[in-house]
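My questions will all concern the structure given below.
Subset of chains shown; positions unchanged.
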Amino acid sequence: MPELSAGDTAWVLASAALVLLMTPGLALFYGGMVRAKGVLNMLMMNFAAIGIVSILWVLYGYSLAFSTDIGGGLLGGLGDFGLRGLLGEESLSSTIPSTVFVGFQGMFAIITVALISGAIADRAKFSAWVLFAAVWATLVYFPVAHWVFFFDDGNGGWIGDRLGAIDFAGGTAVHINAGAAGLALALVLGRRVGWRKEPMRPHNLPLVLLGAGLLWFGWFGFNAGSAVAANGLAGVAFVNTQVATAAALLAWILVERIRDGKPTTLGAASGAVAGLVAITPACSSVTPIGAIIVGVVAGVLCALAVGLKTKFGYDDSLDVVGVHLVGGLAGSLIIGFIASAAAPAGVDGLFYGGGFSQLGKQLVASLAVLVYSFVVTFLIGKIIDKVIGFRISEDDEASGIDLAEHAETAYDFSTIGGGSRPHTITRAPSADSEKLDASANSSSAPADEKEGSVAR
Amino acid sequence: MKLVTAVIKPHRLDEVRAALEAFGVSGMTITEASGYGRQKGHTEVYRGAEYEVDLVPKVRLEIVVDDSDVDDIVDVVAKSAHTGKIGDGKVWVVPVETVVRVRTGETGQEAL
């Protein structure tokens, strides 16, 4: 019987907080890359994903993913609905309290959904996104997390526990999954107005780098936290994460230096994320030297892969495919080649004399998640598009989704402060007007008229 | 037709716009500008180094108007922008030979 380890608990609590931070980090990373007229929508898609998924997770998501399997390693039951049974001090997951494990794993569900948003920047109806997030988490993430992350002595998920594919922290369940979904959704929504005609360069690169920094920081919780203990395994995962990320960063900007003449900050940030993605499944099964190789491969492959969308003509706006799908595949498959028994997972890959067995498992796991995620996401996307419409109007897109969907603009550094007139609303929420109609509002609130109107 | 250009203090913009609207002017074009003149700028300090910033934020209005209205409009602008303190700005008038409304191709007075 394992006992509570305060040390392990401390590390997983910290890790859970770190993984939560990754989603705001991602929001900034993505937000800096869109044009100034779409940054708020990008932030909103991410923060809304945190909102939606957190609640579903506590209600039934954790249960679907981590309760006793209902058969075939395909899905968990509903025994832990609402978590009521997990609140006591005696309820443990291995050496940590069950609720700490719930919290930690819930953050993975959140960021996986959030990752998808980068594929559909600047053009998705916010209501459609919110609906999509809820449905996708339910139909895609919760089952796939069960497949990959639920271990129960051979009666757990079919990919991790039964097949024996190695995905330490989510190369398949998180990155291939989100990447394939991003591709499907980019196809459902179509290209942005003006794509490849108008420049759509990042509006705020320091924001991108800030986001990348927070992602890197949080990813230590993601990877080293996946040891679910404060031990040597966590240490190896930590060091491998750091060095693979470093290698991918350098590899990406080296590709740029050779191909385009200049290493860019966007490349450095993208390379770092590509490295983090690729080392995610592999951080327990390769040596630090192996991790450098993972990083270099991911950096080079992803730097080339972000050009695919121009070749094939899909507008995966912020390269969810190029970075997460390709990086996730790279990291998952490379385990089959360079896994080393010197690393904690204790498995030798092809190059260390382990034969093709592990590689086969990695391939099956990767493809299964890729295909399932792509197909189901495409269907969800199409149905939402049919029923409520997934895209905003062309006019709204041109004038900016922030205004159209959120009635806000991101920045006001202007000295022309006087360009607008406030009309404060103090109506009760019962008076629900679906349309923004300022004149109607102010006339319906005569008490405010004097104070609120401009003194002309 | 004349072009009236006014350089004013930013916080007077609402007043001026309201006054012009009351007078019947239906459009104008506004740019942010920096003014250099009698009005002093300000001093900023960074790690013990002082920077004298001698440009002052201003707003610049352009209004194309009919010949007959020009004097009144200059007057309206000058009055509504007035605070009496240094830096209130300038208004100047330049002759215009043609005006076109892009949407309709109308020219002259109809274009305003």
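For reference, chains read A and B in written order, and residue numbers begin at 1 within each chain.
Criterion: a residue touches a chain if its C-beta (ideal position, glycine included) is under 8 Å from a C-beta of that chain, and two chains touch if they have at least 3 such contacts.
Predicted model, so just to flag it, every value in this text is computed and none were measured.
A.B. asks: Any idea how many of each chain the complete complex holds?
C.D. replies: A x3, B x3
Here, only the chains that are shown with their structure count from here on.
A.B. asks: Whole-Å distance, subunit A centre to subunit B centre, using C-alpha means?
C.D. replies: Taking the average C-alpha coordinate of subunit A and of subunit B, the gap between them is 49 Å.
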